[in-house]
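This structure is in structure tokens; I'll ask about it shortly.
All protein chains of the complex are present and in place, except for one that has been dropped.
To keep things simple, chains are lettered A, B and C as they appear, and every chain counts its residues starting from 1.
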Amino acid sequence: MNAITPIEPADLNALEDEAFRLHIRAWIEANYPAEIRNPPKRLHWEENKSWYFKLAEKGWLCPGWPREFGGLGLSPTKQIIFTEELERWGCARSNDHGIIMLGPLLIRYGSAEQQQHFLPKILSGEHIWCQGYSEPNSGSDLASLRTSAVLDGDEYVVNGQKIWTTLAQDANWIFLLVRTDPAAKKQEGISFLLVDMNTPGITVRPIINLEMHDEFCEVFFDNVRVPRANLVGQLNKGWDMAKALLSFERIYLGSPRQSAYALTRLRQLAERMGVWEDAVFGQEYARHRADLADLKSLYGRYVEVLKRGQPLGADVSQLKIIQSELFQRITETMMAIAAENAGLMEPMEGNRNLNPAGLYIQARPTSIYGGTNEIQRNIIAKNVLELP
Amino acid sequence: MNAITPIEPADLNALEDEAFRLHIRAWIEANYPAEIRNPPKRLHWEENKSWYFKLAEKGWLCPGWPREFGGLGLSPTKQIIFTEELERWGCARSNDHGIIMLGPLLIRYGSAEQQQHFLPKILSGEHIWCQGYSEPNSGSDLASLRTSAVLDGDEYVVNGQKIWTTLAQDANWIFLLVRTDPAAKKQEGISFLLVDMNTPGITVRPIINLEMHDEFCEVFFDNVRVPRANLVGQLNKGWDMAKALLSFERIYLGSPRQSAYALTRLRQLAERMGVWEDAVFGQEYARHRADLADLKSLYGRYVEVLKRGQPLGADVSQLKIIQSELFQRITETMMAIAAENAGLMEPMEGNRNLNPAGLYIQARPTSIYGGTNEIQRNIIAKNVLELP
Amino acid sequence: MSSAAGIAPWSDDQAESARMVRDSAAGFLDVARARALRGTMPGFSADAWREMGALGWIGLLVPEEAGGSGLSMVEMCALAEELGRGLAPEPLIPCVLSAMLLAEAGEREVLAQLLAGEAVVLTAWQDRANTLAVCTDAAATRRFVPMAAGATHVLLPVGDALHLVNARDCEITTEATHDGGHLGTLRPGAGRAIGRADVAAALDRAALATAAYLLGGMESGYAMTLAYLNTRQQFGKIIGTFQALQHKAVDTKLPIALTRAAVEEAAMDPTRAACSRAKARASEAAMIVGQNCVQLSGGIGYTDQYDVGLYLRKAMVLAPAFGGAALHRARFMDLTPETEDA
Partner (left out) sequence: MSSAAGIAPWSDDQAESARMVRDSAAGFLDVARARALRGTMPGFSADAWREMGALGWIGLLVPEEAGGSGLSMVEMCALAEELGRGLAPEPLIPCVLSAMLLAEAGEREVLAQLLAGEAVVLTAWQDRANTLAVCTDAAATRRFVPMAAGATHVLLPVGDALHLVNARDCEITTEATHDGGHLGTLRPGAGRAIGRADVAAALDRAALATAAYLLGGMESGYAMTLAYLNTRQQFGKIIGTFQALQHKAVDTKLPIALTRAAVEEAAMDPTRAACSRAKARASEAAMIVGQNCVQLSGGIGYTDQYDVGLYLRKAMVLAPAFGGAALHRARFMDLTPETEDA
């Protein structure tokens, strides 16, 4: 049950932006479990579900979904405020692939039956989704994926392997990009399939990463039979559907929140290490500080695009590069001032705000996941700079 | 006439290295014209020739040439010491394409007649050479050059254009790479030709660079007739001959002298600007200082290769990248601390040691000339790292 | 090239007003004009100066009741950006600064001449390099006065007290700068006190406008560089197809995008912290972008005849003007409270 039940307006969209912000903020602060603020690692479902259910019960799980599908139907501006408030309070990202990725895709491309069947189960927490896109030999070149789905009667038979599947061990459903036409050109033989993780033939194997965390998994498919009705959209058109959702990811990965969090930790570490007043550290900190402020200004310009309901262009990839590399630089400064403490596995003195190595390691893959920064630079070169 | 004529040993090679160094040093200090120490720009022949003739008169113009061709026949180690001493005293580079490039090439590949005709004229200063390699559309891709030489009776007829020809306006001879077989594959139709600059049909047009200096020229060839006897080596084998001389250039361009010179100027500027004791400046200076010392250590390892008479590998390109980028970083620090003085065309207060903009501009093309740093990285990737 | 970097946080009215000012600058975009004026004295065109007056630019930030255009930093930055594209050598930003100060002090006669482009009033505020502080010694020699040879009058702040001096009563020596202009060292003659003004606040705006000028220059030099990458061939290919050059081009774009974000946000709300952050970014970015553009242009980029070098030369002069990157970054840091990031 929610700790506070303020008087809820019938339509949150009707609130002034600032009033809306304070309304959201108050509820988050009253309801978010203190013990999982700013978690150092991505949380598992068991750690996270109480918050998921709180949001679900409140009806705030899916701020961006239209009201007729059980969402809050917030305007773009208010969705952004909602996200900002979650980030401000250091709320953990929940098991949100159903909320962020699959829901919007089904709303846009799914059949009425699929919408009626799956969306309520996301809202209730009955279905927890994960995303099966990357494969061992298809990372940057995702469109070369080879996991196959072959129609056999009224079922697709799926064989292959996915990798880097976030929190697959917590999910009971997975949405997949599969190859349904091996003869077609790369992007043109790919379809979008919904698969119950309890189907025989699926094996999940967690991957331990440099954080010693099992956030990512490999998922193996050995003659997994999937009802034909679980195909979303048109056969062999899965690529375009999946791609249409990626601009969300690019702005999400460009959010200044990681760098802002790290900069605060850097200050705390500098104070602990006695270098806060040091001139050399000071100018390095000032540089990070200005870099972050300028990133926030640039991020705000893309948020403005969203607020006006316009599509994000390829240039949003700039944010992802700038944010990930700033996050990395901040953590590199942390490592330098931490000196011998830089090697420690656990936070210093049991204070999780003093965890240089943890943040440093956490920052490493930000230039790899979500499309490596090399791929982002290719995208900008071709699509923004229009180089040949 | 030389200011001092110390007792000259019959064979300089017989001296101990350190004695040799001091011998050379004393002579340089006594004879080098003070007014052209550490010139801010490449000198023209009129400014430079008195030094050229002093070296020639002394017999020290060509330390590396064998004695039978009029050189000093120094061992590799002593040649290096000789160069170090010139660099130490800030001696200007003379109009040395005949000495450094053409002489060794003729000694290796020229006919006896060519050797007898041309080498003495280099030694006497009668012939001043320049090098015609690059063309407007053949820079990084030098082998695509198109200046043509077509045999007509006993003469080649040369047509085309060279560019970035250093000090062409001071030279009376030019050695050229020309295309003699337009049908052959790029590198295989190129020959090496010696051309009197006074031949009708040659036009030299200086290029003003960012230093407002006319160090480089364009040279145009309009039906220039060149005796067949001026072809060096085999027809269509000019590329290989020219390439064999390039490892000299790569280690020359990797010499720490530019960075060392700039670092001293940085210190002088820092003292003048009152930031020498500043902690932030101090750590930046320390970084440049350590970078320079490590570059010197690395440079020493390649000098060691030469001393042992071994060939330099492609990895010598590392030096050129490291030195040019360090030189540039040092001058960028100069610009930052010079503040408003960074925009001035002339040295501050008439003190040519305080010339931040001059050095900053001078450092820009070091990552372009002699094969751009991008080309050097390609070379290392392919030939050292053996990437595909 | 698309120069998309999101949308400026301006109202529709502001955006429209900025666009109109931009359009009015169309006649000053030709770099050949700036090139021709290099090294001349006083280094800029008297005709152009009068035209700038007629267009209302010199008084852009002066209230309408004082004879100015009464516009804001949004329009000023838009204008400065366009002038940066054309590398216009006229001392518009220094004179906009003087106009603000004259207006605030209540001086009207010289202000009117200045706004009309008939006078050139330069504010000689600094007595040394590398400072943001206004000189407080009336007798001190003033340094780094841009285009000083063209001054008809000199405005001498002593703290917030302003003195107006005829240029011919000052002893002025000049040093040539890399952009073809010059900087003056000035021994002030006797002038008259004309009142007081918030000089530091006006300097903040001059710094921000200079950041915008640098931004325009960066974008133009960068556009030339992209065009070169799109045409130059080596190894049988357009060099813009080489991935290493593509990525260097992207890395040159990023500081431009950050500069635009910082400048346009500051233009809307020109607090001292915002102005400092924008100038710090622009000063640093202009040097990086200029260097990279020269590098990407290869040999031709190092020739004086090629315009890309002119943008670098301008950056060398304007990056430190009204305070360089380190000074402004430190001031931004001092002025900005720590955020409450969790």
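Everything that follows uses one rule, which is that a contact is a pair of C-beta atoms (placed from the backbone, for glycine too) under 8 Å apart; a residue touches a chain by one contact, two chains touch by 3 or more.
Quick caveat: nothing in here was measured; it's all calculated off a predicted structure.
**Q** In the whole complex, not just what's shown, which of B:Ser138, B:Gln318 or B:Thr333 touches the removed chain?
**A** B:Gln318
**Q** In the whole complex, not just what's shown, which of C:Trp57, C:Phe242, C:Tyr302 or C:Phe322 touches the removed chain?
**A** Spelled out, the listed residue whose C-beta touches the missing chain is C:Phe242.
**Q** For the chain left off this view, which of B:Arg289, B:Arg329 or B:Arg352 is in contact with it?
**A** Counting the whole complex, the residue in contact with the absent chain is B:Arg289.
**Q** Based on the whole complex, identify which of A:Ala19, A:Leu151 or A:Leu210 touches the chain you can't see.
**A** Answer from the full complex: A:Leu210 touches the omitted chain.
**Q** What does the interface between chain B and the hidden chain look like in terms of residue numbers?
**A** 37-38, 88-90, 260-261, 263-264, 267, 282-283, 285-287, 289-290, 293-295, 297-298, 300-305, 308, 310, 313, 315-316, 318, 321-322, 374, 377-378, 380-382, 384-388
**Q** Touching residues of chain A against the unshown chain: what are they?
**A** 134, 137-141, 144, 163-164, 207-210, 212, 273, 280, 328, 332, 335-346, 357, 360-361, 364-365, 367-369, 372, 374, 377
**Q** Touching the absent chain: which residues on chain C qualify?
**A** Its contact residues with the unshown chain are 242-244, 246-247.
Please note the rule applied: only the chains that are shown with their structure count from here on.
**Q** Between chain A and chain B, what's the gap in Å when you average each chain's C-alpha atoms?
**A** Once rounded, the distance between the two centres reads 55 Å.
**Q** Just curious, how far off is chain C from chain A if you go by their C-alpha centres, in Å?
**A** 41
**Q** In chain B, what residues contact two or more other chains?
**A** In chain B, residues 280 touch at least two other chains, as defined above.
**Q** Among the residues of chain C, pick out those that touch two or more other chains and give their numbers.
**A** As it turns out, chain C has residues touching two or more other chains at 326.
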